[in-house]
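With one protein chain held back, the other chains of the complex are shown just where they sit.
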Amino acid sequence: MSEVAMENSPAVEDTLHGKYLTFMLDQECYGLEISYITDIIQMQPIATLPEVKRYVKGIVNLRGEIVPVMDVRLRFGKPEIAYTERTCIIVARTGQLCVGLIVDSVCEVLKIPDESIAQPPRINGNSNRFIKSIGKADKDIKLLLDFEKLVADDELEAMVHPESACPDAPKDA
Amino acid sequence: MTAEASALISVLVVDDAAFMRLAIKNVLNKHGFTVVADAKNGQEGVDKYKEFKPDVVTMDITMPDMTGIEALRLIREFDPNARVVMISAMGQESMVKEAILSGAKSFIVKPYKEEHITQTLLKVASKC
Partner (left out) sequence: MAPENNQDESLLELFVFETGQNAQQLEQVVLAAESQGGFSHDQVNEVFRIMHTIKGSAAMMSFVGIAKLAHRMEDLFFYIRENPEASYDSRAVSDMILSCMDFINQELERIRSGEPADQEDNQLLIHRIDLLMSVMTGNSEPHAGCSAKPPAGVSAPAPVPLGSESPGAKRYKAIILFEDGCAMEDVRAYSVTVEVGEYAKVLSYEPQDIMENGESAARVREHGFTIRFETELSLEEVRKKLMQTVFLSELDLVCETVEAAPTEAGHDDAEAHEGHPEAAEAPEASEAAKKPAANQDSTAQYHQQPQSIISVSVNKLDLMMDLMGELVIAKTMVVENPEIAKLEVADFNKSAAHLSKIVTEMQELVMSMRLVPLSATFHRMQRVVRDMSNTLNKDVHLTLIGEDTSVDKNVIEHIADPLIHLVRNSIDHGIESAEERARAGKSPTATVTLEAQNAGGNVLVSIRDDGRGLDREKILARARANNLLTKPESEYTDREVYNMIFLPGFSTNEKVTEFSGRGVGMDVVMQNISQIGGSVAIESEPGKGMNTLLKIPLTIAILDGMNVSVGDTRLTVPIAAICESFKPRQQDILKDIDGNEMIMVRGECYAVLRLHRQWNVQTSVTQLTDGILMMVEQDGKKRCIFVDKLVGRQQVVVKALPAYLKKTPLSRCLSGLTLLGDGSISLILDAGWLVETSINGQ
């Protein structure tokens, strides 16, 4: 496993470009630009929260910092499964926002050149919204995520982009 | 001089150690003196003397930058009738003598007893 860089200074950004961390949800392989990623941690006890969306499982204590964690399966509308020892939390940041993403398992860091990246096809369905592009590496398809959309406020998004609106059941009150 | 008389005596306390300033002020306040100001170095002592014109000044001998003796001289220059009492420690005889020569009215040796301060200040203030 190669090391992921922490400081996202401009100089470092360049060398991060085109590199993606890939992870599995069921049989699908997704990728996230490593410029967003600051940590990969094991599953740990999560403190549940009231009044949050179902896919927000709660919060964890990351060396003194409190990080909210999201179950990406649920975010994508997939059925929930039990966590295994391979389940990981990918800690990603954009600006002040920091979120942990619970995924089935983490694969590797891949370099995908821009030429191998294409626009996603327009299909109806939940996961479509969060895919920024499709990458091809060694004949395998990697679904490259749009992190900003992933952590965006859905109601707000629905108002701004009504065509991509999709129901997400809020947590039972 | 009665105890009430001490209330009429205004004092300026000059010492670079906050601890000493507080200690002396405590004693003076307890015995009814009026501490009009305190200063933490020689220059400030001179400035505050000019501003408040106290009846008596207690002046620490060892201070950085401007020493107590220099400050004493400057105060005496400004006011030849200034009454300055030096606060010194054992082993500083030569400096105390120099201070006396420079116009200090008396001196108190550390560690002092409360009566030393009050007695000395009363006497110095009432000298005619």
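The first chain written gets the first letter, and so on, giving A and B; residue counts start at 1 in each chain.
Convention: contacts are C-beta pairs under 8 Å (C-beta built on N, C-alpha and C of every residue); 3 or more make two chains touch, one makes a residue touch a chain.
Small disclaimer: the values here were computed from a predicted structure and weren't measured.
Residues of chain B that touch the chain left out of view are 16-20, 22-23, 26, 41, 61-62, 64-65, 67, 69-70, 76, 88-91, 93-98, 100-104, 106-107, 109-111, 113, 116, 119-120, 123-124, 126-128. In the full complex, chain A contacts the hidden chain through residues 1-4, 6, 39-42, 45, 47-53, 56, 59-68, 85-86, 95-99, 151, 153, 172-173.
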